[in-house]
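A quick write-up on the structure given underneath.
In this view, the complex is presented without one of its protein chains, the others remaining in place.
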Amino acid sequence: MTTLSRRTLMGAALGTLGAAGLPFRAAQAAGSMTAAVYPGGWDEALRAVLAPALKQAHGVDVAFEPLFAVDQIAKARAARGVAPFDVFVLDPGPRVSGMDLKLFEPFDPARLSNRARLPAGYSDEVGAGVAAQVVGIAYNPKKVARPAGWRDLFKPEFAKHLGLTGFGTTFGTISLIEMAKSVGGSEADMEPLFTELRKILSLVPAVAQPAAMPGLFQQGQIDIMYTNTYTVTLLKSRGVDIEFAVPETGAAAFGTTMHIAKGSRNIDAAYQYIDTMISTPVQAALAAPPYSFVPVNTEVKPGADVPMKSIDDLRSFVTHDWTKINPQRPRWIDRFNREMAK
Amino acid sequence: MARPLQNSAHMLDRTDTPAALAPAAPAGHRLDMDGIRVRYGQATAVDGVTLSVEPGEILALLGPSGCGKTTLLRTVAGFIRPEAGRVLVDGAPIGHLPPGKRGVGIVFQSYALFPHMSAAENVAYGLEARGRPKAEVIRRVEAALAAVRMEGFAARRPRALSGGQQQRVALARALAIEPAILLLDEPFAALDRALRLDLQLEIKRIQRRFGVTAVLVTHDQDEAMSMADRMAVMRGGRVEQVDAPATVYDSPATPFVAGFVGTSNRLHGRVEAREGADYRVRLDVGASVILASPRGFAVGERVLLCARPEHLALRDATAETPESWPARLRISLPLGPALVHDVEAGATELKLHEARHGQPPAPGPVRVALLPTARPALFPAGDDA
Amino acid sequence: MTEQGAWRLALPLALAQAAFFLAPLLLLAATSFATDENLGSLSLAAWADVLGDAFHLQAVLNTLRLGAVTVLATLLLAVPLALLHLVAGPGLRRLILLAAILPLLTSVVVRTFAWIVILGREGVINSALLSTGAIAAPIPLLQTEHGLVLALTQIEMPLMLLPLIAALRRIDPALLDASSALGASLARTLRKVVLPMALPGLLAGCTLVFASASTAFISQSVIGGGRLAYLPMLVWQQAMVVFNWPLAAALALTLMGSVLTVAAALSMLGRRAAHA
Partner (left out) sequence: MHRLAPADRPLALLILALAVIALLVLVGPVLIVLLTSFTTSQALRFPPPGLTLRWYAELFDPVRSAQIHKAAGNSLLVAFCTAVLSTAMATGAALAIARSRAGWARLAEGAFLAPLVLPGIAFGLAALMFFSWLRQPPSFALLVMGHAMIAAPFALRTVGASAAGLDPALLESSASLGASPWRTFRRVVLPLIMPGVASGGFLAFISSLDNVPVSLFLSSAETDMLPIRLWGMMETSLDVRVAAASGVLVAVAFLLLLLMDRAVGLVRRMAG
């Protein structure tokens, strides 16, 4: 069946609904675009800060589609070349998946006017870094002592308050790798992690979806979890008893990147969108409360809740090579499932 | 053939008041069923029925359940497409017409009144569907309700009406569209016995007044007898006899008809001799009777005699005559002005019907005789299928 | 609308289901037999991974067991409530029906939060039990199968109650009086009169609850947590995180097949009961 005849077929089937002038026709006019955005805080922040700035600077209207990183990849992949949105926002893991699956348009950093304000290595041929995330341990100071590092999480007094989440997210994967390292493992050898996890598993009060962790934490089901500074700041601002602990081995950091979706018909607008995102006023506004993003623009100072003075500090943080991690992740995910299963 | 069935005059308009009942109405339309056959899968429900209904006549389709009478009615109405045969009104075939264009009014067994509409709305339904002007609809609804004496109930929903009242509304609804043919599908089945006779008379009166040709489906012989001008007795998809009710009763065409219409005492016997136009029959119960019959029988042939309860009489046990036979009275029940005797003669059970005089006789030995005036039906024994 | 032509009325739904439901399913099925989602080449690897793997088979069993246990739990609560409805006056009847519909009106998103609140270590149930001294330390409820079943019982109960109440309403109250007048005990009346008449509704409810509970992805993953392996969660993970679509498709079809088998068995049971 040719593409044309399939289209004709569907056109007939959807004729009444689609052609009837109902709303939500994809906006393809010049000066408009759609961007994926993480649901929740990111969604709110980018709508409040980035969208008006973009409109003002370039006259571009942006529609946001709230999707987690993995959902963006899955959706783009299922769409087979029909870009469901113009710009991705991704963590390193999904970013590597996206590269492997060739979901991105080639990226020319030279088209970013703010490129000079990014640290070296924050823009490349697939996309540009737009924010950073710092991962460490969050705890409830009213319930438990401050954990010194990843190793402490295996101690019974901490383990009985710990909420575990698996390799499904970037911060989960990073944390579990760091926990593995603390008990003698490495990115190449996760066996010590699973051995130690098995010992404390009966004490652990929750093994949950990453998305469920904030709720579990605030309702007192768990008092320790690994997460990023952004979540801690957000929950703290909402009156949750939560503090961020930088592990003795150092917090882990990773960049959040934006990419132009393959097949996008709004490439110019997409560049303008990313460029505006890393511009100094936008980065500064996003770094301030209530959003408290970790900025990547060298002219912007990180907020008080972030354990760093400037973007240069990120170099001292623990980072990971996702091209090595990604091929192993399906196996780890499967292994985690099986180890956790009662 | 576009509009074969509309009555030329507005019947209802002329009979606005119940007082305008009296004279017989205009001649109705003729209905013909010609060789109709209907099959459901393997089963033949109607097997080549040919029947005519004269203008203004009521024809009853009578028979046990499953005999095909309702199927035949639904074929006339247009709900069933026959495998073979034609339905004609005034000589014009109507097989190609949908039910609504056949000029057929139907009163269903359940009345099928629309529960969400008032009586008046129900009656107006068919007129509105025909696109009649509003004023005419109102006028005719009033007239139709008046004709069935339901003027005061126009605004009521069917649920607020009694069974008899619902039936009247259903009749008014069917008549309001001035049908050429009125079909009545067991219209009294859901009614109390006491109500039935009144309504039967009422319907007959209205039918006469409108001069509408009617087909009545029923399994109740009394209903058919009291309502119909002629009745067609059906069995297994075929018509066994079509005649005036009295003829069917007095001269049943088959033992089945004899048994189904009225009560029939079945006595087996053998033709002993021919005596002029009559036959002398030796009954198995031990009597010898002389009978007239339009059929021809050979001497020595086995026959079946179907005698009505009123054809037989009780005699004293001691009064031995050749044309009576011994029996035993089991019980006598008074039934209004009559007495019904339950009698056994050997293995044969008999029912007798006599006028009641004084006390019923005591159970015990008796003799049973065929009244000399009686004309019981005589059939070849093999007919008793 | 003759009887012969009536089937045409079913055409819109039939065509829509063929185009928007059946066709996607067929593609899903085809994907499960391929090496990748582009249907590159034929492979049984995904099915071998589902059917030849103890963990995946265990997940199938877990999922079916969850459905079955939820059915039993809803029965335990829904049947008494339906009986109360049967003997209640009009006011209480209405109240029961409104309560029965209420869970349908609550967003699944917030419902799950409510159950975290109820089942948590410092949640409603534990607080209540602790304050009455029934327990000395919080008992684990969240992230256990018990807790998940309890939550699903609330979420799915309307699906059991509504058909059950509909079936019970057809019982003539005179039958109950007749039964007790004949000297039958309450238990006997329930077993011999009410149960047989309620059976079709009961089985319809069981089918719906089973299907819904065993596929309740959000409740399973948020309330049940990562220690309980159920098929919907695995389908999601393989499709959305691991991007192994053939395996996701095979798991999804396995889930569908298992649920359909049970639903068909229940429906057959229902038909046999109806004829008995």
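Note that the chains take the letters A, B and C in the order they are written out, and that residue 1 is the start of every chain.
Quick note on the criterion: contacts are C-beta pairs under 8 Å (C-beta built on N, C-alpha and C of every residue); 3 or more make two chains touch, one makes a residue touch a chain.
Because the structure is predicted, anything quoted here is derived from the model rather than measured.
Trainee: Which of the visible chains would the unseen chain be in contact with across the whole complex?
Mentor: A, B, C
Trainee: Of the residues B:Arg130, B:Arg238, B:Arg266 or B:Arg282, which one touches the chain left out of the display?
Mentor: B:Arg130
Trainee: Using the touch definition up top, pick the residue from C:Leu141, C:Met157, C:Leu228 or C:Val242 that touches the left-out chain.
Mentor: From the options C:Leu141, C:Met157, C:Leu228 or C:Val242, the contact with the absent chain belongs to C:Met157.
Trainee: In the whole complex, not just what's shown, which of C:Leu208, C:Ala229 or C:Val242 touches the removed chain?
Mentor: C:Leu208
Trainee: Where the complex has a chain not shown, which of A:Leu235, A:Ile267 or A:Ala288 is the residue touching it?
Mentor: If we include the chain that is not displayed, A:Leu235 is the one touching it.
Trainee: List the residues of chain A that touch the chain left out of this view.
Mentor: 3, 6-7, 9-10, 14, 17-18, 22-27, 34-36, 38-44, 47, 63-66, 71, 74-75, 78-80, 82, 84-85, 211-212, 214-215, 218-219, 231, 234-235, 237-240
Trainee: Against the chain that's been left off, what residues of chain C make contact? List them.
Mentor: 1, 3, 6-14, 16-17, 20-21, 23-25, 27-28, 31, 37, 76-81, 83-84, 87, 94, 96-111, 113-115, 117-118, 124, 150, 153-154, 157, 161-163, 165-166, 169, 177, 180, 185-187, 207-208, 211-212, 215, 217-218, 231-232, 235-236, 239, 245, 248-249, 252-253, 255-256, 259-260, 263, 267
Trainee: Go through chain B and note every residue touching the omitted chain.
Mentor: On the chain B side, contact with the omitted chain comes from 77-79, 98-102, 104-106, 108-110, 112, 114-116, 125-126, 129-130, 173, 177.
The rule we apply is simple: only the chains that are shown with their structure count from here on.
Trainee: Indicate, using Cα centroids, the chain positioned nearest the centre of all protein chains shown.
Mentor: Smallest centre-to-centre distance to the global C-alpha mean: chain C.
Trainee: I need the chain pair with the most C-beta contacts, please.
Mentor: A-C
Trainee: Specify the chain most distant from chain B by Cα centroid.
Mentor: Farthest from chain B by mean C-alpha position: A.
Trainee: Based only on mean CA positions, could you tell me how far chain A sits from chain B in angstrom?
Mentor: So the centre of chain A lies 86 Å away from the centre of chain B.
Trainee: Could you state the distance in Å from the CA-based centre of chain B to that of chain C?
Mentor: Those two chain centres are 57 Å apart.
Trainee: Using mean C-alpha positions as chain centres, tell me how far chain A is from chain C in Å, no decimals.
Mentor: 34
Trainee: Give the residues of chain A that touch two or more other chains, as numbers and ranges in rising order.
Mentor: none
Trainee: Going by the contact rule at the top, pick out the chain A residues touching chain C in the complex.
Mentor: Contacts found on chain A: 13, 70-71, 73-74, 77-78, 97, 101, 164-166, 168, 201, 205-209, 211-212, 215-216, 219-221, 329-330, 333-334, 336-338, 340-342.
Trainee: Any idea which chain C residues touch chain A in the complex?
Mentor: 19, 37, 55, 58, 113, 116-117, 120-123, 140, 142-143, 221-222, 225-229, 234, 237, 239-244
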